[in-house]
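Left out: one protein chain. Kept in place: all the others.
The letters A, B and C name the chains in turn, as written, and every chain counts its residues from 1.
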Amino acid sequence: MKSKLDLDPGLVAACREAAAQVGRRTIEEIGGRTTVSIERTVARLLGVDGVDALDAPLPNVLVDHVHERGGLGRGLAWWLGNAMVQTGDPPERIAAAVAAGELDLCALPAGDEDAARRAVTSETEQRMAAIMRKREQRVALRERLGEGPAPLRYVLTATGNVYEDVVHGRAVAENGGDVVAITRSTAQSLLDFIPFGPTTEGFGGTFATQENYRIMREAMDEWGERNGRYIRISSFCSGLCMAEIATIGALEGLDNLVNDALYGILYRDINPVRTLIDQRISRMINGYFGIVINTGEDNYLRTADAVEAAPSVVASQLINYELARASGVPDEQIALGDAFEIHPSVTNGFLYEWAQAQLTRELFPDCPIKYMPPTKHMDGNPFRTHACDTLFNLVTIGTHQGIETIGMPTEGVYTPHLADRVIGLENADYVFNFAHDFGDEIEFKPGGIIQTRAADVLDGARRLLEQIAEIGFFAAIERGTFGDARRRIDEGRGADGVIVMDEGYFNPCVEIMEGARVA
Amino acid sequence: MKSKLDLDPGLVAACREAAAQVGRRTIEEIGGRTTVSIERTVARLLGVDGVDALDAPLPNVLVDHVHERGGLGRGLAWWLGNAMVQTGDPPERIAAAVAAGELDLCALPAGDEDAARRAVTSETEQRMAAIMRKREQRVALRERLGEGPAPLRYVLTATGNVYEDVVHGRAVAENGGDVVAITRSTAQSLLDFIPFGPTTEGFGGTFATQENYRIMREAMDEWGERNGRYIRISSFCSGLCMAEIATIGALEGLDNLVNDALYGILYRDINPVRTLIDQRISRMINGYFGIVINTGEDNYLRTADAVEAAPSVVASQLINYELARASGVPDEQIALGDAFEIHPSVTNGFLYEWAQAQLTRELFPDCPIKYMPPTKHMDGNPFRTHACDTLFNLVTIGTHQGIETIGMPTEGVYTPHLADRVIGLENADYVFNFAHDFGDEIEFKPGGIIQTRAADVLDGARRLLEQIAEIGFFAAIERGTFGDARRRIDEGRGADGVIVMDEGYFNPCVEIMEGARVA
Amino acid sequence: MPDLAPAVDLGAVRPYGDMLDDGLLQLSFTLPVPNSLAARRAALDLAERMGLARAEVTHVQQLVEGYTHFIVLAHCPHAIDFTAIQGDGLDIGYMSHEEVEEFAAAHVGRPIVVVGASTGTDTHSVGIDAMLNLKGFQGHSGLEAYDSFETHNLGSQVPNGALVAKAIEVGADAILVSQTVTGQDAHIRNLTELVEILEAEGRRRDVILACGGTRVSNELAKELGYDAGFSRGTYPNHLATFLVREVAARCSSES
Partner (left out) sequence: MPDLAPAVDLGAVRPYGDMLDDGLLQLSFTLPVPNSLAARRAALDLAERMGLARAEVTHVQQLVEGYTHFIVLAHCPHAIDFTAIQGDGLDIGYMSHEEVEEFAAAHVGRPIVVVGASTGTDTHSVGIDAMLNLKGFQGHSGLEAYDSFETHNLGSQVPNGALVAKAIEVGADAILVSQTVTGQDAHIRNLTELVEILEAEGRRRDVILACGGTRVSNELAKELGYDAGFSRGTYPNHLATFLVREVAARCSSES
């Protein structure tokens, strides 16, 4: 695709270089530590699931058990491997025994280190290979049924009741939706565990549980088979359980997952170090199992002004891209976030939106890009919102965004009712078809408003990135660079779940995933 | 403005040449005849107004009186002039006497022909000069108060009650509307007279009466003074009283008038000859008194398919332009009709709409163009209509249309409720501002879908025009060229109101207006 | 999968906003009062008068001084027994063009004569043309294309009297009338006038009388004394199904 914006290649290169520096430095800064959530992920990938008598998830029981005993610095895997060798039991049985108070992992004799490692690694390999086989079947299914043409139409369900979510999901599919996202009950981000089983009571969303994912997956596969079109499922990784949700997502055949530590930092007051460590592993898992990640730059524009904050969005996209690549996520699985959030009363706001959307597209030609509808300035007038959504849809199709979250007329009031979803989808349907090739049909006036705006934003991003490269990502967050929110490196929820790795720390999942990348 | 469509100048010239031929031939074909309505116009311009004891308008009484006596071939003016000389009374008093049965114009002794002519001509000159002075004051008012920026936002009121129309008109003005159009009660087109006085009961519209015009004019002037923005008034000329409505429009300070004989022919089954003669004079009056005419090509797309019928719209615009010019209407007063009526499910329909709108713009750079919203395919879903209106608004601002009829979300159901008008105006407001310079910012891919479509439509128009030039306008109408409707030259309502002019036929108004053009 | 969504109780159906039985619905209306907190209260009171619960103004806007527009979200406690309505036999199956022809051949055995028009001052002819003309509507041919029908389409702006006269002249089985303009209830007045003319002439029983139009419904038609009414979404075969069944029924009841 020929550049429509006539971007300065030197400027682009400078941005990428600064972002790469930020990425490298950030990864270094979070190195040498694991988190309780990552260790629970190890348990989950070894097949540990279910809850104890007090409804505590067994992965939590196991990890807390070791943590209380001060052993988490070696990694849960080591203790499990040792227990497997010592007891001859598989991980599930060991977990059950620990939960029942019948087994103390740290009190078991420490056997041969290599044997323990081998045992747990080979078990992990088998389990992960099994998941991978299911993933491959899923890819085959997706190819067999086929998907709607890009942009994929992404819709969030939020009834709080997974069975009602299925009703909404079917309506979404029926009306051309391609991705059904299960939003979570409010503040699930803050839970340092994943609830268990099917749930029917959530606020502003339905709990992300493995069973809820399974239920929606089954329903959408059924619809897909009956109607000859594959329906994707998505949900949210962000929060205190990033890597674990990545895991249950892989287990239950999710296709996309919102995955952005910054959301937790800025809007849920989660400790920056904790969640960036979690993000690193959760993205690894998403990348490995072929799940597309959606990043959350759109959120910044909900608390900062979209015209002014545009460079911060581009800067964040470039950093997020680096961090995702470093976790082994391939370009086609990186759906960077962007949003149509300029105030509707800004003269020529449409031109700025087009410039920004096109800029994102040209900077990341192989990433799908997840484009979000206007929400911040939407009020109780559904017609006003619908008109904004129409122009939003036009920019989406005109700039070839990969995924579009469908805007709904009641955006400013409540999470959409069933009918609102259909109204939103119809709008997208109309515009995507009626203006199908408009983007390819037009060129921009050289040096005009659009090209100038894109160049300005890119230059702003460069300045920001160079500054961040200098002071570091954490310092930048502390200074309110993103979304006008300031967060300190040593504050926030979940900080106590960060554990410094001991000499002998060992994580077979990460080794397998990193091994696969080298190969 | 540089051409964006890269039109073939030869093709454009061929179109104009054929259209000019059609215009000339049509004017010739309707020559030598007058109509009862034109003669009533003479009476009106001489100040005859009011009704008789049976509620018949005095202009009708006068003209019928002469017609019954077989004298209309000489023109009403002659008889009036003679009566003025013979009785020494002014036209109003003569009309009253005729209505009272006290005077028989045709039984009066025929005095000196020149004296009669002079009397009635000088009276007409004075009356028309008085109207012209009021028009000049109006232009001054318009300039003093100022108007909203182009495109002018045009809204039709249709409550049936002129006083309620005023409420709607004020809401329109309050929400950014620039032109308030009084639609008529259904089938007023078919009335061979203009109802008299203020009216409060109409169906689908409010009767076009001089008093209703006055009431709305006063209300909008009052609003304009209070708010510092001039509000235009519009209504409909088409039907059996084209020239008379043009006259009362001039008297009451209207700014725009829908003026298209084809509407009457195709959709009201009015005799083609009758209404084209009427149109000629009514346009003369509109042109003379500075009223902008709106032509009705949009209507064709409501009964024919917009993709296929596009060339007929362009052909009609070119013919309408010729006919308007021949009546002395200057370019800036010719608002040719166009509409956004391609079915919303047509792939790339938006591109075709843009091509067509831009084509109209480039063919008539100095005409305002009246652009109409989607109506034909609008259904009961107000959100669907609103989305279509959003893209329509974008094409309007992007192609610099001069006047936009505002689309309303309930278009497919009823004439808009008060709230619908505001919703429609808000949509236009949003798009016109948010995408203000988008049209100037983009260029079209050479030889792309848009340029190709424009070239195809223009070529289709050329073929059509050449054919019409050959067979004549009346034959073309007979063959269903416009709006898929076929109408014969010798059929239709009002044919009996066409009168062959006698040798001594005489029309002082036409002479004055034509004289002004020569001067 | 076993459907675990809370099961709908068709005996007591309520609006479904976000989930079953939340009863959520939306009202929009304008009140001729100035925008104020008192106006908001008036809007809520109005919802209460409709028996709605927990009404909430989600949008309020002045249209022009003295006129305020509201969008109100409310819970509807009223429930409808859908099972009772379902039993009403409203949803009849329509025959296709071919099926109509076969049925007519078997049960009528002569062309059914219909006369149609868009009447009064209404110039909207697309609806009646869609029903009667060969071209039909969205790929479904009109009655003119049916062997079992003889059609007379008088076009638009036809006075009711002229329509009745034509029906008498050709011995029509059915009179079909289209109405589009509804401003100030123009359609109701006009449709009523037609019935009155027919009754005055003592001909109402002799013909099947059906009407149609964007805002005509079967309910409205019956109320006005018509045998049936057809709205948006009607295809010629729907009309044909109705007519052929009705004529057949009348034939058999006559014999």
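Keep in mind that, in the parts below, a residue touches a chain if its C-beta (ideal position, glycine included) is under 8 Å from a C-beta of that chain, and two chains touch if they have at least 3 such contacts.
All of these numbers come straight from a predicted model, not from anything done at the bench.
When the full complex is taken into account, the listed residue touching the unshown chain is C:24, out of C:24, C:114 or C:243. Of the listed positions B:156, B:194, B:219 or B:262, the one in contact with the omitted chain in the full complex is B:219.
Screening A:91, A:249 or A:380 against the full complex identifies A:380 as the residue touching the chain left out. Considering the full assembly, A:170 is the residue among A:44, A:138, A:170 or A:453 that touches the omitted chain. Only one of A:106, A:190 or A:516 touches the chain withheld from this view, namely A:190. Considering the complete assembly, subunit B touches the hidden chain via residues 159-161, 163-164, 166-167, 198, 215, 218-219, 222, 379-382, 410, 413-418.
On the side of subunit A, the interface with the absent chain consists of residues 158, 160, 167, 170-171, 174-175, 186-187, 190, 201-205, 267-269, 303, 379-380, 412-415, 417-419, 421-422, using the contact rule stated above. With the whole complex as reference, residues 8, 10, 13-18, 20, 24-33, 36-42, 44-46, 49-52, 56-58, 66-67, 76, 78, 80, 82, 85-86, 88, 90-91, 183, 215, 217-220 of subunit C touch the missing chain.
We take it that only the chains that are shown with their structure count from here on.
As a whole-number value, the distance joining the C-alpha centres of subunit B and subunit C reads 35 Å.
In whole angstrom, the spacing between the mean C-alpha positions of subunit A and subunit C is 50. Looking at subunit C, residues 61 sit in touch with two or more other chains. The residues of subunit B never reach two or more other chains; the list is empty.
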